[in-house]
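So that we are looking at the same thing, I have put the structure below in structure tokens.
Right, subunit A next:
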Amino acid sequence: MSIALLLEQILNGLQLGVMLFLMAAGLTLIFGVMGLINLAHGSLYMVGAFACATVAAWTGSFWLGLVASLVAAAAAGAIVEMTVIRRLYDRDHLDQVLATFALILIFSEGTRWVFGSLPLYLNIPDLLRGTIPLPGGGRYQIYRIAIIAVGVAVAVGLWLLIARTRLGMRIRAGESDREMIAALGIDIRTLYTVVFAIGAALAGLAGAMVGALQSVQVGMGEPVLILAFVVIVIGGIGSIKGALVGAVLVGLIDTMGRFLLPRAFSVFMDPSEASLIGSAIASMLIYMFMALVLAFRPRGLFATAK
Partner candidate 1 sequence: MAEPILDIRQLSKSFGALKATDGVDLDLVPGEIHALIGPNGAGKSTLINQIAGTLRPDTGTIRFLGQVINDLKVPERARLGLGRSFQISSLAPEFSALRNVMLAVQSVQGSSFRFFKPVMRDASLIAPAMEVLERVGLAERARIPVAELSHGERRQLEIAIALALGSRAFLLDEPMAGMGPEGSKTLTGFLDKLREEAPILLVEHDMDAVFALADRITVLVYGRVIASGKVEDIRKDPEVRKAYLGDEQ
Partner candidate 2 sequence: MSLLQVSAIEARYGPVQALFGVDLDVSEGEVVALMGRNGMGKTTTIRAILGLTPVSSGTVRFAGREIGTMASHRIARLGIGLVPEGRRCFPNLTVEENLLAAARKGRWSRTAVEELFPRLRERRDQYAHSLSGGEQQMLAIGRALMTNPTLLVLDEATEGLAPVIRHDIWNVIRKLKDEGQSILIVDKTLSELLPAADRCFVLEKGVTVWSGLPGELTPELQDRYLGV
């Protein structure tokens, strides 16, 4: 194994982590800040990807597609918030799980209705096409580096928004006592719609960016959603910092596990066997990691004050 490969894998881990962060940030905002479990977050990711693919195919411009993904996901988020989510804030987690589970069914089947079952495809914009050399002789895709950069920028921006602005304070205040913040003169309903739309837009952005790497298809959001949940639970629900740390950890552990475990096992068993067992364990690795974290810190690494 060369240094170049190791470096590449670290970047892969980071890129996966950052992508998860975009999902997790929206989730943790909605989830921690409004106290709502939104299983349908993955659907917003899908909406973003579909919007981007459709508009990019229409206009020929990825960038317009990207804008469309933000707009479409935010709009979908706002509509969902106003029609459904709004009624769920005072409910227990159970109702929220069920209602947003229902939303997944509606979104997935609805999208299939409109776009059919075949995957759409979306190309990387010319500007970001190609690879750059890495020290040690490897190469890395420019587009993936761009994803890392966007993720880091979003992380900083969000953290500032929540921790440093009055908007952030109000959002957090609303989480602990909606009624009270309203009684002090803050229009918490609109505020929540806005926050939900922001979270949705982030998911849509992630969907669009990933859509150019993978295929855009119905159901693409679900695996990412579960990973994003793992991320925020590891990081501590409601904490943007936790989401970032959790996402990067999960990204690195998953990538390194899938890469290194089969190699490690092949030291003492048949390579084919080692690859099978190694990849089986690698697929469970982040869940084991999460269980481990929660066993020692039942509220995640960066639990927010309650």
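Keep in mind that, in the parts below, a residue touches a chain if its C-beta (ideal position, glycine included) is under 8 Å from a C-beta of that chain, and two chains touch if they have at least 3 such contacts; residues count from 1.
The set was built so that all candidates are chains of the complex that A comes from, given by their letters.
In this text, all values refer to a predicted model and were calculated from it rather than measured experimentally.
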Looking at this complex, which of 1 or 2 sits next to subunit A and touches it?
2
Of all residues in subunit A, which touch candidate 2 in the complex?
166, 169-170, 172-173, 175-177, 179-189, 304-306
